[in-house]
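For this depiction, one protein chain was excluded, whereas all remaining protein chains were kept in their positions.
Up next, subunit A:
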Amino acid sequence: MNNSMIIGQYVPGNSLIHRLDPRTKILVIFFFVIVVFFANSVWSYGILTAFAVGTALATRVPLSFVAKGLKPVWFLIIFTFLLHLFVSRQGDILFTLLGFPFYEESLIQGGTLSLRFFLLILFTSLLTLTTSPIEITDAIEALLHPLKKLRFPVHELALMMSISLRFIPTLMQEAEKISKAQASRGVDFRTGSLKDRMSAIIPLLIPLFVSAFKRAEELAMAMEARGYQGGEGRTKIRALVFYRKDYFVFFFFLMIVAATIGTRM
């Protein structure tokens, strides 16, 4: 098993974006998503695109990783564009190609919609690229904290997430071990029809489930033995602190928002 196994897409690094408080990143992304829908002019789109691309470059994450994150949605982006191009018929006919008329308005609409889509995905993927899952968990717990008044189980949710993260590598190692053990007994995972291969998964899944339940039970006992009795009265060793750079980023983002709104038509 790879020693430096990374969960999800996180690419460790030391850029400004990496070192920001995860709450800063989540909040900026949240408002960015909203602001993207306000843009409606060349200038406003230009500012937001420059901001998103600039941020992506500032993370110093290799662009191939960024592209990988976008891979599953390229199809959607292009599909949205083509759908608008061929289906909606608004505005003047711009030109005709092979007897098919292209309308100006649908070209613009398709373009802006795809651009919006691209910006949203690009910017949100920067969060998972530059923030470790446990930091994201901490940030979610901190940001959802006000919901506690509404009896929303914030602490329990965060604990569930962090325990899942903790056990992903363990269960992956176990799955590997079981699949080897079953293969040595003659289970064939690689050949045969799709149905055969699907049913070959069962002798892998059942032992994995059984052991996961056993682990859960033992973990619960160990947690209780160590005095765990829910989130009440608990302190945390992982602290989130807003530094000057976070305030700077908020300020900078505010100016971007202002500029976007200001250049709307």
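The definition used in the following text is that a contact is a pair of C-beta atoms (placed from the backbone, for glycine too) under 8 Å apart; a residue touches a chain by one contact, two chains touch by 3 or more; residues count from 1.
By our rule, contacts and distances are computed from a predicted model.
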Which name from "Energy-coupling factor transport system ATP-binding protein", "Phenylacetate-CoA oxygenase subunit PaaC", "Molybdopterin synthase sulfur carrier subunit" or "1,2-phenylacetyl-CoA epoxidase subunit A" does UniProt give the chain that's left off? "Energy-coupling factor transport system ATP-binding protein"
Among A:Gly99, A:Gly186 or A:Gly227, which residue is in contact with the omitted chain in the full complex? A:Gly227
Give the residue, chosen from A:Arg19, A:Lys68, A:Arg166 or A:Lys180, that touches the chain omitted from the document. A:Arg166
Among A:Arg19, A:Arg89 or A:Arg238, choose the residue that contacts the chain missing from this document, as touch is defined above. A:Arg238
Touching residues (missing chain, whole complex) on subunit A: 1, 3, 5, 134, 162-163, 165-166, 169-170, 173, 214-215, 218-219, 221-229, 233-239
